[in-house]
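Dropping a structure here in structure tokens format, bear with me for questions.
Missing here: one protein chain of the complex. Every other protein chain is in place.
The block that comes next holds chain A.
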């Protein structure tokens, strides 16, 4: 009687959040089901987010993440800046050497 083939998130979502609810005197709810149900929703949501993070194809896609364009542009600027500083340093050293 085991079912490891279903994901824990899917199983929890169904077992905790679905099915027949018995209310009244004869049912003694020892678990705070409402609280657990709320938490399982959060867990299912975050498991899904995690799964999506594993396939984070859009984070660097400028179409879905305009910031990716900004990031790319910023990187380019930084690289250009570094290269110019480098060239300036070479020129300054050359000038220094030519000084009598």
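Everything that follows uses one rule, which is that a contact is a pair of C-beta atoms (placed from the backbone, for glycine too) under 8 Å apart; a residue touches a chain by one contact, two chains touch by 3 or more; residues count from 1.
Just so it is clear, contacts and distances are computed from a predicted model.
Of the names listed as "Beta-hydroxyacyl-ACP dehydratase", "Gas vesicle protein GvpL/GvpF", "Outer membrane lipoprotein-sorting protein" or "Carbohydrate ABC transporter permease", the one that matches the UniProt record for the absent chain is "Gas vesicle protein GvpL/GvpF". Taking the complete complex into account, residues 1-4, 6-12, 14-16, 18-31, 33, 36, 39-40, 43, 45, 48-49, 52, 55, 57-58, 60-63, 69, 72 of chain A touch the chain not shown.
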